[in-house]
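Removed: one protein chain of the complex. Kept in place: all other protein chains.
Moving on, here comes subunit A:
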């Protein structure tokens, strides 16, 4: 039954086109752009401003000066601080790249038993904060650590010392190795496996093929993640704070922390200038990352069907290498985390005392006893859930403006939105601290969790964009065009078509931000006040007070929450966390 076409098309009055609101799209786009610019500039402008002032920026009668820079370099020990920072970052990079590349080849490309499981476990440090990992290592390898004591009873002392630059770099390297691993794995998965097969057919053996073909093809990924990890090494606060400070080893982040937060009379000119120095260094590194990423396109191998590369046969080395992997994962991931969790259920953890004698729930009881700890846990949940949701909304809007609109300034907006990559957490913390002190109306927010939500959001816009942008770029532009031609303006298209289609990416973005906010501490310790503590800050406070049991209990809670989130996210939504 086919009705007459005229009944569809010949109704006498044509429908009125929807009345366009010409200003609406523009207003939303300019509004969001302005909000983003203000958010990103908020911590940067005060830091730059303060670095050029002769006294604190909230005092009266300041004058512009360049003397802070000279003063900073004449500060006693500052040269050593720079040296330590560079050595720490370099060693961290060497350790993480070596471990990450080895793991990528071993777990990703060989027929070693258990390779998949090992790969999963290898990733775990990246889900946890470096702070928690440090406490785990302390519990095992610290001066009173389980294994250290064991070694002392068996031999004449342990051969390791975490309170040194190499010791710290090993922990940081282990915690950053997953980044190198992920980049190498994703590079390997887009490489044409026939390249290796061609070498095999030409007569090259396993190791020659690895050395001459596989590794050179991984070089771009290794180089890119090396710059990334070097940057992280410069920005890292937790490990130098936990292990470096007691041993008198200061790096740039702990220098900023000690002079900015921990000091009774902070020298703001000096702090801001050091922050500017760090900002400049990281900007250069991020620019270098961009250059390297641009170059990697030239290494993207063409052709090749989606076939799984043939795993390398290890033959006699299969089981020895498997054993080595087990030992490595036990020593660096399972034992530190396991011991930390175990410590939270005991009053003392030592090889000399039987475990049954010391089992207790006392740590958790005292965690709930002092109001500051439940409050920090509650705040962490609020900051992560509410902040994560707000940040996701902001990031979703930025993404559709940048990638799916004809907004005039969308390219500059994209740069602004990605700029926080170049802002270290400590600098963002100091900057927002100044910003909220400087702007009169914002003082009321200073002692609330809102300052944390604002700072975390700004700092992690690029992370969120990374979760949203790929899906948006894969979505056919015809979907929006079809709706536009039918009479929908940009905002209607965004609400009815683009954002609903983007929902999986937005869920992923929210989960990633929830986890990231939940474990964040670097920015927070510059900004929290009594009443607005989060787990990261109370962890550090309890650590400073020597409350190892409490620290373990809090860390265990954080591990548990993140573990549940990661598992649920991966199982239910198939969210790819990192990479």
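Operating definition for what follows: contacts are C-beta pairs under 8 Å (C-beta built on N, C-alpha and C of every residue); 3 or more make two chains touch, one makes a residue touch a chain; residues count from 1.
One rule holds for everything that comes next: contacts and distances are computed from a predicted model.
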> Looking at UniProt, which of "Acetyl-CoA C-acetyltransferase", "Aspartate carbamoyltransferase", "Amino acid adenylation domain-containing protein" or "ABC transporter ATP-binding protein" names the chain that isn't shown?
Replying inline: "ABC transporter ATP-binding protein"
>> Given that one chain is not shown, which residue among A:80, A:353, A:482 or A:564 touches it?
In response: A:482
>> For a quick check of understanding: of A:31, A:320, A:412 or A:500, which residue touches the chain that isn't displayed?
In response: A:500
> Contacts of subunit A with the missing chain: which residues?
Replying inline: 1-9, 11, 14-18, 20, 476, 478-479, 481-489, 492, 496-497, 500-501
